[in-house]
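With one protein chain held back, the other chains of the complex are shown just where they sit.
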Amino acid sequence: MEHLCSLGANNKKMAMLRESQIMKIHYITGVAAIFVVAVHIMMRIAIMPYGMSLEYENVIANYQNIPYIVLLESILVLVSIHGFNGLRVILLELRQSKKWEDGVTVLTIAAMIALIAYGTRTIIIANGLGFE
Amino acid sequence: MTEQLIEKIETMEKKHEKEKHQREKEYPKSSLTLKIYRANRRAGESPHYDRIEVPVQRWTTVLDALLYAKAYKDQSIGIRYSCRMASCGSCGMKINGIPRLACYTKVSELQGREITVEPLSNFPHIRDLVTDFSQFFAHHHNVEPYIQNDIADMQEKNKLTEFIQTPEDVDKYLQFSYCIKCGLCYSACPTVATDTQFAGPQALSQAYRYFIDNRDTAPKERLNLVDNRHGIWRCHFAGSCSAVCPKGVDPALGIQLLRGHLLGYSKNEKKVAELEERQKRD
Amino acid sequence: MVSGGLYTICACGEKILEMEKEVADRNNREGMMGWLNPRRYGWERVSYWLQRLTGVGLLAYFIAHIYETSQIAGGPALWEAFLELTQTTLGHIILIVVIGMCVYHSANGIRLIFVHGGKGLGKPGRPDYPYDAVSLNYRQKSGIWIALILALVAMLYGASVLFGGE
Partner (left out) sequence: MTTIAHDVLIIGSGLAGLRAAISAAAVDRKLTIAVISKVQVMRSHSVSAEGGTAAVLYEEEGDNQEAHIYDTIKGSDFLADQDVAELLVKSMPYEIYQLDHWGMPWSRRKDGRIAQRKFGGYSFPRATFAQDKVGFYEMQTLYDTCQKYDNIHFYNEWFCTSILHENNTFQGVTAIEMKTGNFTIFKAPAGIICAGGAGRIYSFSTYAFSSTPDGLDMGYRAGLALKDMEFVQFHPTGILPSGILITEGARGEGGYLINNKGERFMQKYAPGKLELAPRDVVSRSMIREIQEGRGFKHETGVDCLKLDLTHLRAERIKEALAGIREIGIKFSGTDIINEPIEVRPVCHYMMGGIHTNIDGATEMVGLWAAGEAACNNTHGANRLGANSTSECIVWGKITGELAARYATGKKVDSINRKQVLEEEKRIYDGLFHGRGAVNPYEVRKQLTDMMDEKAYIFRNEQELTSALEKVRELKGAMWKHVEDKAKEYNTNFINVMETDSMLRTAEVLLVGALNRRESRGAHARTDYPYRDDANFLKHTLAYFTGNGGPKMTWYPVAFTRYAPVERKY
């Protein structure tokens, strides 16, 4: 049955991922984020007093620790994906036009990539700082 | 949570309900004021409120009051109504700020001596209390709300017989087919408030109604139909649809159950109903 | 041919394409004001709004946090200078709010992940008058309250760590 309805038409536009796949990723990244963020915060307060953990040497020392780097990087990726997709959802609901929707999609993806790149840069540099 | 706490709250609410009933029994004959939203955009009339005094009794509904006002105070009030018994879905409007059916809301249930009536929000406004439902109906249309089955259209030559459906099979979808398309849920939903293409609670719960009916053989297609940018994922379980639904449809429930299938939490175990062999009649 | 309506409709939906008009008609939409109004609609509506608010808040904090931590690349002096900027009373208060948001958003998020799949909502049945929606049950309300309480507890704990240490 050929129906020219907006739902069907929208389906055609969604070339990359189905909305259900996106939202599954949203949920999974959300749940995963809980664990990594929890570990991250624990390390801020459980190993040494909070104030101390923020001292330059301690922070740099952390960046020498490979498992910790992995942790930070995964927080970065998971939370960025989750957060920017969340933002995309809210913005998509705000206005509806092809221009706006395409813009929102491109911008949130771009912002996500930029943030991940920027955060990764910090990790690489901080890691490098320790070897000097 | 502790069961007791829940129970306590529930009994409290029941008591409150009972008191409301009592209050209503003692409702005096009197009059009150309707504060009616008036506007006719096309004719260039800008929005304002009219206050009209009407006599009321214990059983007077807001619709009765409005029709009285229309007949004897201001005949130009624009209002949509038909069945006056909460089964056609015409008379949805915001009464004291909440979407309700005018014919299903007794003035005695409302607090205060003044009742504010406004058109449903989220529907394009036409005039006074009347709004345009075409987009709402279009959303309903878009979820393909009919049984899809090769033998849905009976051939007259076929043996006359029904699909075998147990009462339990019926109960799975019956609640959702209570929907009278009054649009209250659509008016209450916060996503609909901003997303003009979101299918909305009514349409999505109807998608589930046909999805779970075991006479239907197109569950996959139905899931695909709602799985898109302005489809089922734009429901964030705000629950307001179910809070205002006058018929107990609980669209929020239908939507989440349908999404359970999309997420793979639930499997569609429904066995397609069979036709019972029967003697052909003349 | 026309029939009544903005988005002309036939049973066929022949003209429903009009719904795709670049600028859809927003006449009488509640807009962002519609996100609010818990007064009218109960706890689930509160949860809807808080989940958004905290989500966006967390994202904003997260971006700020990435920027903040990037200062480490500038060497010890810059890092200390920046720490001074953030380790103020205002900075601590913001951090406490973030903790609250994070806990609420996560706890409520877990609830939502179940609910969005129809878990914990009860079963459809034949509604009895007066109709109470089974989906708006006490399990959901309790879930929201628990998330709120957990957030409060976490904020208190955060306050004790941040302010208590001085």
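Order of writing sets the chain letters: A, B and C. Residues in each chain are counted from 1.
Simple rule for what comes next: a residue touches a chain if its C-beta (ideal position, glycine included) is under 8 Å from a C-beta of that chain, and two chains touch if they have at least 3 such contacts.
Since we're looking at a predicted model, the values are computed, not measured.
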**Message:** Using the touch definition from the header, name the shown chains in contact with the chain that isn't displayed.
**Reply:** B, C
**Message:** Please output the residues of chain C touching the missing chain, sorted low to high.
**Reply:** 1-5, 9-14, 126-130
**Message:** To test your reading of the contact rule: which positions on chain B touch the chain that is missing from view?
**Reply:** 24-25, 40, 42-43, 45, 58-59, 67, 70-72, 75-90, 104, 106, 126-128, 130, 132-134, 137, 140-141, 144-147, 149, 151-154, 156, 160-167, 169-170, 173-174, 177-181, 210, 213, 215-216, 273, 276, 279, 281-282
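The working rule: only the chains that are shown with their structure count from here on.
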**Request:** Indicate the whole-number Å distance between the mean C-alpha point of chain A and the mean C-alpha point of chain B.
**Result:** 39
**Geometric centre distance via CA averages, chain C-chain B, whole Å** = 26
**Item:** Between chain C and chain A, distance of the C-alpha-averaged centres to the nearest whole Å
**Value:** 17
**Request:** Mind pulling the residue numbers of chain B that touch at least two other chains?
**Result:** 138, 141-142, 194, 196-197, 263
**Message:** Among all residues of chain A, which ones touch two or more of the remaining chains?
**Reply:** 3, 5-6, 94, 96
**Complete:** Note: in the complex, chain B contacts chain C through residues 1, 6, 9-10, 17, 41, 97-98, 119, 121-125, 131-135, 137-138, 141-142, 171-176, 178, 188-190, 192-194, 196-197, 236-240, 242-250, 252-254, 256-260, 263, 265-266
**Asked** What does chain C use to touch chain A in their complex?
**Response** 13-14, 16-17, 19-20, 22-24, 32, 52, 55-56, 58-59, 62-63, 66-67, 69-70, 72-73, 75-76, 79-80, 83, 87, 102, 106, 109-110, 113, 116, 161-162, 165
**Fill in**
Interface with chain B, chain A side, in the complex: residues 1, 3, 5-8, 10-11, 13-14, 18-20, 22-24, 89, 92-96, 101
